[in-house]
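Every protein chain of the complex appears in place save one, which is left out.
By written order: A, B and C. Residues from 1 in each chain.
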Amino acid sequence: MTEQHPSLMTIALTWFGLLGLTLLTSLLGLVNLGAMNPTVAVIIAAVQASLIALFLMHALKGPALIRVIAAGGVLWFLIMMVLTLTDFITRGWLLPFGK
Amino acid sequence: MADTSHLELREQFSTPEQQRESAISGMWIFIVTELMLFGGLFVAFTVYRLRYPAAFTRGSSEMEYWMGALNTGILISSSLTMSLAEYFVAQNKSMRGAILLLVTILLGAAFLGIKFTEYYLHFHDHKMPAFGFEETGPFAPQVQLFFVFYYVMTGLHSLHLLIGIGLVFFMFVPTALRSLNAEYHTPLDNTSLYWHFIDVIWVFLFAIFYIPGAHIR
Amino acid sequence: MRLPIHPDLLAMQSTVRPEYDRFFWICVIICTTVATAIAFFLIYSAWHYRRRNANELPSQLDVKVPAEALWIGIPFLIFLGMFFYGAKLYFDIERPPDNAETVYVEAKQWMWKVQHPNGIREINALHVPVGQAIRLKMISQDVIHSFYVPAFRIKQDVLPGRYTTIWFEADKPGTYHLFCAEYCGLNHSQMKGWIYALSPGDYARWVQQGGAEGSLADTGEKLFHQFACSNCHHFAGHGPGPNLVGLYGSTVQLQNGQTIVVDDDYLRRHILTPSGLTVEGFHSSIMPTYQGQLTEDQLIALIAYIQALGNRTPEGVMAPDAQGSPNPGEHQRESRSAGKSPGGF
Partner (left out) sequence: MATHMLPETAARNYLNEEDGIFSWLLTTDHKRIALLYTFSITLLFFLGGAFAVLMRLNLLSPHGAIVGLETYNKLFTMHGVIMVWFFLIPSIPNTIGNFVLPMAVGAKDLAFPKLNLLSWYLFMLGAFVAIYSIFRGGVDTGWTFYTPLSTTYAMGYVVSAAMGVFISGFSSILTGLNFMVTIHRMRAPGMTWFRMPIFCWSMYATSVIFVLATPILAITLILICIERVFRVGVFDPALGGDPLLFQHMFWFYSHPAVYIMVLPAMAVVSEIIPTFSRKPIFGYKAVAFSSLGIAFLGFLVWGHHMFVAGISVYSALAFSFLSYAVAVPSAIKVFNWTATMYHGSVSLETPMLYAIGFIGLFTIGGMTGLMLAALGIDVHVTDTYFVVAHFHYIMVGGAVMGFLGGIHFWWPKISGKMYPEFLAKLSALIIFFGFNLTFFPQFILGYMGMNRRYGSYAPEFQNLNVLSTAGASILGVGYILPLCYLIWSWKYGPVAPPNPWRATGLEWKTNSPPPKHNFDETPLVTWKAYEFEAQKEELNLG
């Protein structure tokens, strides 16, 4: 029971940060940035997710095992995403050699 | 300090620390499986999103944008109250924790209320695939694909939130009875982890479904 | 008593086959060697170091790092060799030669429909001349099938909604099995046919008897007028739709900003659901949707027609070099290095 909970200040600041980012992403959504719209939105979401995981879910101060598990989950998700997209992105490309 | 009969050390464990660490790491592993569950949907969505950018932007423009943004704020605030509840229970202020849990439940319910209002509005606009879906615009099948993923992903998320509300309620009673306190509060911490995870999924759902078409509403 | 292996299966029947078999048997020899060595070592250890005394405790040998490195390193090098040889063979199988003749194949539960460019149609059969590379453009009307000719060592899944390609060149006249290799429902194992590889003379005779009612492109031309495509797509001057002459194989800019090469898949998707795929400078709302109105047969004929138009210059006369490079697919691949796929990526 020795593990420390984040202080009230940390919780409050995280909350403000999250709300601010929500406001930011909502307002940016109204501006037409073309393909950057979803990109920026996902990046902001990733920042929000990191804030939640690190401070509210105690990944930062908890045991190392928790960080390994969380990082593992993200890594595996990225593996799936990247290797699946290798097919869909390169499907129409030129064949490099052959007859 | 507190009454140790609440420690509930199960027979397979040797120490309370071992039990707590096992429970917390078990919850994290479970969250990773949940991440992969949603992850599969995110991958599928991304594949189609990259293939049909125009259709998916078109679908996105049908979203109730401000309801989505409001919901994001609500869910984030529910994470705040959840974290505060966890904080106060760990400080042995279980009563305050219980009230905050109640607020968390209310915020979660508010989220679901708004979410289902959105569903209803989409249904009304004939934007619910398999239930009178109508799309006259150019790429009708692709727009429908967008909505299929919208319903599957937000629906799965809502289901998780519903389970989350149930869990928080199960925590509310023992917290109010001070069975969860500074000495023993592992179940509450795990519930909190689950609740925050639901929040994490939502911020991504908001980003991929609501944002891309918001500017052409 | 028949031989377990059909004698016909041992001969050379296609151009990729000798290379395939050589590589296959090299791999078999490697695998057999490794498996035999391990089996020998197991049996040797089990016998030579058998327990002679119930309480025996052998010397507790420790790890030798060089041994580990050796049996990690050597297999990996062999694996790398297999990988590169396999990849080279794969590209040979995947990429048709420039002079390949295109034949369209349609798969449906549970039959193979073949359309030759000269207009001949066949079911569960494909006649080809020996010594001519054949490129198959294949599409399915329903589920996933797979075009498999064991004697040629080729196989390619046939997908609904998208053309896939495979090629072969028969070396020896004969009759060869055609199977569906991807499970496709009830009569999957009955979805088979024959490849008839004929000598050029026999093939010419077969074509004459074929009784084609005009080439595939001719059929396409009829459809082109029947479905009123010609109302908008003029061959001279500016119409409401783009001039299709010379379009096939060229690089165009779409309204959504993409640059793509006009190929079979793009044309098929554009005919069925034009929106979003329209070429820059034209109104996207003019072209109607043909989803559900055209069969895959008709689509193939239309695409063959547009492809034939592609071989002409926009003035409407055959380009001087059209004979030299009759295959617009080649052009298409060339230009693809710069462009993107029509898939939207």
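Please note the rule applied: a residue touches a chain if its C-beta (ideal position, glycine included) is under 8 Å from a C-beta of that chain, and two chains touch if they have at least 3 such contacts.
Fair warning: this is a prediction, and the values are worked out from it, not measured in the lab.
Engineer: Can you list the shown chains that the hidden chain touches?
Structural biologist: Every shown chain touched by the left-out chain: A, B, C.
Engineer: Among C:Cys31, C:Ala236 or C:Ile286, which one is in touch with the chain left out?
Structural biologist: Residue touching the absent chain, from the options given: C:Cys31.
Engineer: Hey, which chain C residues sit against the chain that's not shown?
Structural biologist: 1-2, 4-6, 9, 20, 23-24, 27-28, 30-31, 34-35, 38-39, 41-42, 45-46, 49-52, 54-61, 63, 67-68, 71-72, 75-76, 79-80, 82-83, 85-94, 109, 142-144, 146, 148, 150-151, 153-157, 159-162, 164, 177, 179-190
Engineer: To test your reading of the contact rule: which positions on chain A touch the chain that is missing from view?
Structural biologist: Missing-chain contacts on chain A: residues 65, 72-73, 76, 79-80, 83-84, 86-93, 95.
Engineer: Touching the hidden chain in the full complex, which residues of chain B are there? Just list them.
Structural biologist: Where chain B meets the chain not shown: residues 10-14, 18, 21-22, 25-26, 29-30, 32-34, 36-41, 43-44, 47-48, 51-52, 55, 129-130, 133, 139, 141-142, 144-145, 148, 152.
Here, only the chains that are shown with their structure count from here on.
Engineer: Among the chains, which one keeps its Cα centre farthest from the Cα centre of chain C?
Structural biologist: Relative to chain C, the chain whose C-alpha centre sits farthest away is B.
Engineer: Centre to centre, by mean C-alpha position, how many angstrom separate chain B and chain C?
Structural biologist: 46
Engineer: Just give me the whole-number Å value for how far the CA centre of chain A lies from that of chain B.
Structural biologist: 16
Engineer: Which chain C residues touch at least two other chains?
Structural biologist: 343, 345
Engineer: If I count partner chains per residue in chain B, which residues reach a count of at least 2?
Structural biologist: 50-51, 53
Engineer: Quick one: which bits of chain B touch chain A in the complex? Just the residue numbers, please.
Structural biologist: So the residues of chain B in touch with chain A come to 16-17, 20-21, 24-25, 28-29, 31-32, 35-36, 39-40, 42-43, 46-47, 49-51, 53, 65, 69, 72-73, 76-77, 79-80, 82-84, 86-87, 90, 182-183, 192-193, 196-197, 199-200, 203-204, 206-208, 210-212, 214-216.
Engineer: Give the list of chain A residues in touch with chain B in this complex.
Structural biologist: Residues 1, 5-6, 8, 11-12, 14-15, 18-19, 22, 25-26, 28-33, 35, 37-38, 41-42, 44-46, 48-49, 52-53, 56-57, 62-63, 65-66, 69-70, 72-74, 76-77, 80-81, 84-85, 88-89.
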